[in-house]
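Omission of a single protein chain aside, the complex is shown with its protein chains in their original locations.
For reference, chains read A and B in written order, and residue numbers begin at 1 within each chain.
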Amino acid sequence: MATGTLISLKSRRHAELIPITGEVKESIPPGFNGVCVLFCRHTTAGLTVNENADPDVAHDVLAELDRLVPWNNPRFRHGEGNSAAHVKSSLTGPSLTVPVQDGKLVLGTWQDIYFCEFDGPRSRTVALTLIGA
Amino acid sequence: MATGTLISLKSRRHAELIPITGEVKESIPPGFNGVCVLFCRHTTAGLTVNENADPDVAHDVLAELDRLVPWNNPRFRHGEGNSAAHVKSSLTGPSLTVPVQDGKLVLGTWQDIYFCEFDGPRSRTVALTLIGA
Partner (left out) sequence: MATGTLISLKSRRHAELIPITGEVKESIPPGFNGVCVLFCRHTTAGLTVNENADPDVAHDVLAELDRLVPWNNPRFRHGEGNSAAHVKSSLTGPSLTVPVQDGKLVLGTWQDIYFCEFDGPRSRTVALTLIGA
């Protein structure tokens, strides 16, 4: 059932939270019951769920992650210079599992699903798998 | 199979880790094999698994998250003033998937499942979905 769906997206900034709830919804057939598993296939990006109403929330989440894990850190060894993005990737995590009832994501009122770009701009993919209950 | 179960809870403090292992266990039928998917439907809360024996661990986890992401930060833009809770929500994450064997959660000896309240007190719900293996 719908294994193999890939959501493709292009980030436009170095760091941004890109809502993908719409793309996820389009992949769910009417009446489906179970869970939707999302998996980020990149090591300098992640997935999260957060507020969909005020865009300042996404701004604040990104800014706070930047304050916690600054881009420039003389102790980082990785030659590509993007270790901060790798750390943020592990902090947000690569997989999300969202329940689905009667074809609808069981999100709270204020929740959107976001792709977290930490080292863009790049072309990215998220694997989507539906598992019936 | 058991899609649509909601665990309701009321937090009593501004921030606390509330064990929900008991409520989760009650939702699992005898002999069930598969996984139990938990999903937090709020953007200022999260789910985690941590030690069940010494309550000082929950205290230390909350205190350290507070030190990392202080409530008052003049750089936060979000008008509600609770951006720190949104950040902690993304750090702990909204979904957990716990294996179930013969009707029992496959938790380690010292593990409990916790609802993480970061902006309480509030009424909260966690969606529980059982997926058979």
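Here is the rule we use: a residue touches a chain if its C-beta (ideal position, glycine included) is under 8 Å from a C-beta of that chain, and two chains touch if they have at least 3 such contacts.
The shown structure was predicted, so the numbers you read here are calculated from the model rather than taken from an experiment.
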Omitted-chain contact residue, chosen from B:48, B:73 or B:125: B:48
Absent-chain interface as seen on subunit B, which is shown: 33-35, 48-51, 54, 56-57, 59-61, 63-65, 67-68, 91-93, 96-99, 101, 106-108, 110-111, 131-133
Those residues of subunit A which, in the complete complex, touch the missing chain: 1-4, 37, 39, 41-43, 68-69, 73, 75-80, 83-84, 86-87, 89-91, 93-95, 97, 125, 127, 129-132
